[in-house]
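Heads up, one of the protein chains got dropped from this complex, but the rest are sitting where they should.
What follows is subunit A.
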Amino acid sequence: MSHLHLSFYSAFILSSLGLAFHRTHLISALLCLESMMLSMYVALAMWPIQMQSPSSTIIPIIMLTFSACEAGTGLALLVASTRTHGSDYLHNFNLLRC
């Protein structure tokens, strides 16, 4: 493994830990998801460099496109829940309370 692989691997692990342990706000979980997408983009961009195959360059571009779709959908959910609950605190989302 090269040291560059180590760098985005550890950034991905840290972001997924942050997603698992998000504390108060919904938007901090969405930010951790964005950081996971960023590390996956850099990881996918390493592939055409190391395999010297130009056609694989479209893969990170397409991934960025769909990550933008996902970020927009997540933010729309955030805005909708802020409108009904007044804030995006996670302890307010208790409709499925048993």
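Definition applied: a contact is a pair of C-beta atoms (placed from the backbone, for glycine too) under 8 Å apart; a residue touches a chain by one contact, two chains touch by 3 or more; residues count from 1.
Simple rule for what comes next: contacts and distances are computed from a predicted model.
Asks: One chain is missing here; what is its name in UniProt, given the choices "pantothenate kinase", "NADH-ubiquinone oxidoreductase chain 6", "U6 snRNA-associated Sm-like protein LSm3" or "Sodium/hydrogen exchanger"?
Replies: Per the UniProt record, the undisplayed chain of the complex is "NADH-ubiquinone oxidoreductase chain 6".
Asks: Since one chain has been left out of the picture, which residues of subunit A touch it in the full complex?
Replies: With respect to the unshown chain, the touching residues of subunit A are 1-4, 6-8, 10-15, 17-19, 21, 25-28, 30-32, 34-35, 38-39, 41-42, 45-46, 48-50, 52, 54-58, 60-62, 64-69, 71-73, 75-76, 78-79, 82, 87-88.
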